[in-house]
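Okay, so here's the structure we're looking at.
The complex appears here without one of its protein chains, the remainder shown in place.
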Amino acid sequence: MRPIPPGGELTYQFQAEHAGIWLYHCETAPMIQHVAMGMYGAVIIDPPTLDPVAASEVFVQSEFYLGPNGGVPTMSQLLAANPNLVVFNGYANQYRDAPIHVRVGQRIRLWVLDAGPNEPSAFHVVGAQFDTVFKEGAYQLVPGNAADGAAQELDLQPGEGGFVELTLTQPGTYTLTTHRLADAERGAMGSLIADP
Amino acid sequence: MRPIPPGGELTYQFQAEHAGIWLYHCETAPMIQHVAMGMYGAVIIDPPTLDPVAASEVFVQSEFYLGPNGGVPTMSQLLAANPNLVVFNGYANQYRDAPIHVRVGQRIRLWVLDAGPNEPSAFHVVGAQFDTVFKEGAYQLVPGNAADGAAQELDLQPGEGGFVELTLTQPGTYTLTTHRLADAERGAMGSLIADP
Partner (left out) sequence: MRPIPPGGELTYQFQAEHAGIWLYHCETAPMIQHVAMGMYGAVIIDPPTLDPVAASEVFVQSEFYLGPNGGVPTMSQLLAANPNLVVFNGYANQYRDAPIHVRVGQRIRLWVLDAGPNEPSAFHVVGAQFDTVFKEGAYQLVPGNAADGAAQELDLQPGEGGFVELTLTQPGTYTLTTHRLADAERGAMGSLIADP
């Protein structure tokens, strides 16, 4: 990695070696300020044996810290880790305002990446159960596991990612959220509508 | 889900599909305020092959935020995520004041649910080792695992749960706690006494 001047270009080439959802971000110091201003993205590399699903979505959770007059946040704000907004895919409450529609009985895969810079994600769909959980390169839960169990969340620290799979068996509106509720109330909340 | 008026009733019926310890709570907005005021509970569905143990306990970790004059907490208090008390089963330090007694050499199962609304749990029994860890529907650790390892904690984000199993081989007092020590000092600490 190396700095590039305004207007410059830098091309990365890599071979996809391992499956997962990978966070990339600039490493210019102070790193936290750059990530907090949105300088990050996600790369998804599917496991080679991943089954097709009817619907697949990607959620990148991140935080906004509003600086003086809405400008660049100060380091002391960023270190205090008390964000003004916590969002999925860049906008607070966007999927509450414009819900995601899926069909009852469909198998759904939700990829989640926590871009941080500070907050964990406790990704949850109210009223649903995840029968498959993949986190940081490994399956934590698969259907028909030894305990016949399911998960209510995928937990992530900043910089981690994975996916969950679920099927909504009843029509209705399902809230998707981080279950760290302070962050949900700050905007990391949306709706998944299961249509008949 | 739908709102019910004061004095109203609403009955949920469901079939237990998957094992786990599940958090239920009202979803009335603002959700964080309702959960912080105690509007939650736990449902445990045993894995079908769960072995009997000599003693089994359930710990629900949650937080209290004391509002003005001890009343309803404000949203800014709740979003700051700096609780006044962190508790197991509703009361600060209750198991320090009234310890739980078990017997030396007995196999013990401790179910744990983190009701939040904000704090993780790093559930730990000082001086003990967990040879079995079940989290969010799957066994993370079983006796005789490949590494011959054991766990010192079950880590949970708000809304997650699981159980651990342990055997206390020496008589004495064992502190059970979250190892996020700020929360332990706020009341999420108790005693497990192993009697001869």
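When the chains are written out, they are named A and B in that same order, and each has its own residue count from 1.
Following the convention adopted for this analysis, a residue touches a chain if its C-beta (ideal position, glycine included) is under 8 Å from a C-beta of that chain, and two chains touch if they have at least 3 such contacts.
Quantities reported herein were computed from a predicted structural model and do not represent experimental measurements.
Among the residues A:20, A:149 or A:187, only A:20 touches the chain that is left out of the figure. Touch with the chain omitted from the figure is made, among B:20, B:47, B:73 or B:120, by B:120.
When the full complex is taken into account, the listed residue touching the unshown chain is A:79, out of A:66, A:79 or A:104.
Residues of chain B that touch the chain left out of the display are 82, 120-122, 124, 126-127, 129-131, 133, 140-141, 145-153, 155, 175, 179-182, 184-186.
The omitted chain makes contact with chain A at the following residues, 1, 17-20, 22-23, 27, 30-32, 35, 47-50, 75, 78-81, 116-118, 120, 134, 136-140, 155-161.
Going forward, only the chains that are shown with their structure count from here on.
Centre to centre, using the average C-alpha position, chain A and chain B are separated by 25 Å.
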